[in-house]
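What you see is the complex with one protein chain gone and the rest in place.
Up next is subunit A:
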Amino acid sequence: MRLKPLYSSLGLDDVSIATAAIQKMTRVRVVDNSSLGNTPYHRPPRVIHVYTKNGIGKVGDKVLLAIKGQKKKALIVGHKMPGDRMTPRFDSNNVVLIEDNGNPTGTRIKVPIPSSLRQMEGNYSKVLAIANTFV
C-alpha cells in the first residue's frame, strides 16, 4: 500500500518528473573517473549544446558541456526521462566525457551503463569497453 504524502491530500501532488531528457542548460552528472569530471567546482556541469536535429538528447547522443569553465564533449549514458519499454531509466542524468576524436577522457566507469548502446548506431564500443557494469 502506498502512503500518500501530506500535500497530495491538499491537492498539490502534481510534482512533475523529467519530461524532456537532456537539453541545453540541464545539469548533468559525470560518471567516469576523469579528473575534469570529479574535481569539485562551485558550478555543476551544464549542457550547452546537444548534437541532434532537435535539441533533445537521449542515450547515445553527444552533447557539449561546460565544466570548470571549459567546453568538453560528452556522451549521454542515461537520463531521468522514461524511454522505450525495456530500457533502463536512471535517477540522474549521466554523462561520460569524451575527446573530440571519440576517445573517453576517463578510464573507468563505475555506474551501470545501458547495454542497448551496443545496438545503436554510433561509436560506443570504447565507452562500453571501459564500463564495469551493464544494465
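By our rule, contacts are C-beta pairs under 8 Å (C-beta built on N, C-alpha and C of every residue); 3 or more make two chains touch, one makes a residue touch a chain; residues count from 1.
As a working rule, contacts and distances are computed from a predicted model.
Since a chain is absent, check the UniProt entry for it and pick the matching name: "AP-3 complex subunit delta", "Mitochondrial assembly of ribosomal large subunit protein 1", "Auxin-responsive protein" or "TATA-box binding protein associated factor 9b".
In UniProt, the chain that is not shown appears as "Mitochondrial assembly of ribosomal large subunit protein 1".
Which of A:33, A:52 or A:87 sits in contact with the chain that's absent?
Spelled out, the listed residue whose C-beta touches the missing chain is A:33.
Can you list where subunit A touches the absent chain?
Within subunit A, the residues touching the omitted chain are 2-5, 7, 13, 15, 17, 33, 99, 101-103, 107-108, 110, 115, 118, 123-126, 128-130, 132, 134.
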